[in-house]
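Here the complex is missing one protein chain, while the rest keep their positions.
Moving on, here comes chain A:
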Amino acid sequence: MSQIETFYEVMRRQGITRRSFLKYCSLTAAALGLGPTFAPRIAHAMETKERTPVIWLHGLECTCCSESFIRSAHPLVKDVVLSMISLDYDDTLMASAGHQAQDILYKTMEKYKGKYILAVEGNPPLNEDGMFCISGGKPFVEKLKYAAKDAAAIIAWGSCASWGCVQAARPNPTQAVPIHKVITDKPIIKVPGCPPIAEVMTGVITYMLTFGKMPELDRQGRPKMFYSQRIHDKCYRRPHFDAGQFVEEWDDEGARKGYCLYKVGCKGPTTYNACSTVRWNEGVSFPIQAGHGCIGCSEDGFWDKGSFYDRLTDIHQFGIESNADEIGTAVAGGVGAAIAGHAAISAIKRAQHKGDQE
């Protein structure tokens, strides 16, 4: 195995100046929530470390993760990380196709056995022996297991790989499952979102490439640096929420004034993601800023929680689709009627037996 290039060498080969490189390092340090003192450490790591190869697989998905990724705000981040990745294997982004591409996958896996990061976009459907997603003539689930075998770590891109997303929404005819249902013996980093924010994706990869370890994860396996707070915790409309000022209808005065979207179904209070801080498209905006509530796309099973425009969400457990208040008022109404009836009979009985007792 010949000498592998360092990140810095790759970047210089891409025509990036040293000045831009250092800028990139401080930007990354900030994005990762590290202090300014970390910028030189990142620079040092990138100058001296061999780059870590990444294999990027696509299962049942819509490619929105890739689309998001290549739109990463800082052009450098995109160029750098992308060049580092496409050097290896990504069947959507790479130039080669068919057997050629397949060959590259096998070669990369062999060459970097136990060292490469496996990034998975999409998920495997299990029904009919995995027939609903065929890649390279074989069910995707087999390719996934095969590539996972020798990976150092695995990244689950997007809500598909992390939770299942739309293809796993009920009734889930293809039996699509998140990748952690198939790969059980490897650490998996979930980067949910439909798609995840570009800077979050590059941030996670850069962290792993630079520090050679996984970022700190929360209980559900998401990197804490980007997923430890809810949209609601950092939403710029939050003062209107606390004040009790809401958009009641889409065309009302409140909507024009930019009031809180809670009543029209905003899922910001239950959604862990970085949209309200990092925002989208080079920090231009994010759904709430555009006047639409958060739909909770980075949360488990967000397709199956009823309308995006209702605050109270549907419950399926009771066979019918209704929310907690519909069930609650029905039950309380029934109990209330029973009490009234019971009270009436009690009164009659008591009147009948008056004087019976001693």
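What we mean here is this: contacts are C-beta pairs under 8 Å (C-beta built on N, C-alpha and C of every residue); 3 or more make two chains touch, one makes a residue touch a chain; residues count from 1.
The definition used in the following text is that contacts and distances are computed from a predicted model.
Protein name for the hidden chain, per its UniProt entry and selected from "Nickel-dependent hydrogenase b-type cytochrome subunit", "Branched-chain amino acid transport system permease protein", "2Fe-2S ferredoxin-type domain-containing protein" or "Biotin synthase": "Nickel-dependent hydrogenase b-type cytochrome subunit". The chain omitted from view is touched by exactly one of A:Glu67, A:Asp103 or A:Asp218, namely A:Asp218.
Interface note: of A:Glu67, A:Glu128, A:Glu282 or A:Asp325, the residue touching the hidden chain in the full complex is A:Asp325. Within the complete assembly, A:Ala343 is the residue of A:Ala169, A:Val284 or A:Ala343 that touches the hidden chain.
Seen from chain A, the chain kept out of the figure touches residues 218-220, 224, 228-230, 233, 239-246, 248, 254, 259, 262-263, 267, 269-272, 296, 299-302, 305, 311-313, 315, 323-325, 327-329, 331-332, 335-336, 339, 342-343, 345-346, 349-350, 353, 357-358.
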